[in-house]
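Partial complex: the chains shown occupy the same locations as in the complete assembly.
Chain lettering (A and B) follows the sequence in which the chains are written, and residue indices restart at 1 in each chain.
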Amino acid sequence: MLELRLVQGSLLKKVLESIRELVTDANFDCSATGFSLQAMDSSHVALVALLLRSEGFEHYRCDRNLSMGMNLNNVSKMLRCAGNDDIITVKADDGSDTVTFMFESPNQDKIADFEMKLMDIDSEHLGIPDAEYQAIVRMPSSEFARICKDLSSIGDTVIISVTKEGVKFSTAGDIGTANIVCRQNKTVDKPEEATIIEMQEPVSLTFALRYLNSFTKATPLSETVAISLSSDLPVVVEYKIAEMGYIRFYLAPKIEEDDDMKP
Amino acid sequence: MLELRLVQGSLLKKVLESIRELVTDANFDCSATGFSLQAMDSSHVALVALLLRSEGFEHYRCDRNLSMGMNLNNVSKMLRCAGNDDIITVKADDGSDTVTFMFESPNQDKIADFEMKLMDIDSEHLGIPDAEYQAIVRMPSSEFARICKDLSSIGDTVIISVTKEGVKFSTAGDIGTANIVCRQNKTVDKPEEATIIEMQEPVSLTFALRYLNSFTKATPLSETVAISLSSDLPVVVEYKIAEMGYIRFYLAPKIEEDDDMKP
């Protein structure tokens, strides 16, 4: 039997909104450790990995490992029916082919339960090795989202270049070119407004803005984002979920020769 | 001659927005008692009845009974030109085929008059007998609107079931099922947040969500809604209009056999 009770239910709503643009169907994996998901986007270019650790739930019971296949748009439709202050409980009986989402209003006057049929989804769980990155940029998540959105009005790809002084985002398109430089800045009033560069060596990589823009749907989950870059690895765009875990997006850099082949 | 002056002009704007989705053309009936309207929706399934009593107007002059046919979208277009703080006066000369809406800004610096041609609309005035209902549910209008909207993302019809403990709204659709229970709750800080059940006997009826959603356009008119249910009668969804009257929506329950015939 599975029963996960999350007082801050709005968090689960935000998690769904973060990934449903990228992923259509996915397996949610429940174990004693936590509630997790790993899925490729429909074009098999980007990967998303979610972890919500069991300690973050008010109540967490998972008798045996369970993989629940769901259509994320349908889950999102149901979760959007939860109030922002609602407590959300996810329930599934062993062997059952349904999952139930229960929403309780803070004063307990309104209780809703939504039941959804589970799906069989083929998925291979990729092992993602821990890696050393040439550069890690930590910056306000809203700033990163704004930059990706702004550059998308000019071009399709972005070159992210990191030096000790800062990080530069560049693009070019029919109407012109754009460069946005964010300087390292550790001495701000609020730590979540800092831009911090951890760099082993300078790195400069090209990515499709379309995917980065999808990743930034996770902005409401965290005030900061960490972007880990290495020439020979996919970029990791990580949003920490306070006291619970994270959502991480992986995207392979574009290689020059790819430009003509991938739209 | 007809001359109705309403200081709280925004109320008339809200009334129009409440009904224009449901009804295209309708007769506004004016008598010494008040300003009223009764109309079927275009598919002849739902009925709306509006009453604004003469005492609610700052000035109310209606020399003889008058029935004014209007296209509600056109009335709405004109009323949307009134500021929210404007005083609205409705004027018509005896025998005239036009009606005039006059909008005065609070400081009298801006005065607008909008004249509209009246239409001839055939309509039969249905006598609606007072009835005893098996159950009357009073609840916050915004809560009812939210429930109808949320359930619409799952299914097309809702089963409303009333017991002494509370009212349950249920639906089912391709993606799953949903139940929302609102418990009776009389002891809240603000009376308009209470959910109160007056019940003679339990009742459970099925309705098309599409119409209920249309009814909830009246939500801005009142903080509470009263839903009166009996197995052999149309449901009445009533929004009181403070110190003036009401807007009531009537809808026949769906019968099992109907399910396949009405989309």
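Throughout what follows, a contact is a pair of C-beta atoms (placed from the backbone, for glycine too) under 8 Å apart; a residue touches a chain by one contact, two chains touch by 3 or more.
Please read these numbers as outputs of a predicted model, since none were measured by experiment.
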item	value
Entire complex copy count, 2 subunits given	3
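Here, only the chains that are shown with their structure count from here on.
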item	value
Cα superposition of chain A on its sequence copy chain B - rotation in ° rounded to nearest 5	120
Distance between the centres, which are taken as Cα means, of chain B and chain A, whole angstrom	44
Partner chain A, residues of chain B touching it in the complex	143, 150-151, 153-154, 175-183, 185, 195
Touching residues (chain side chain A, partner chain B) in the complex	71, 74, 77-78, 80-81, 98, 107-117
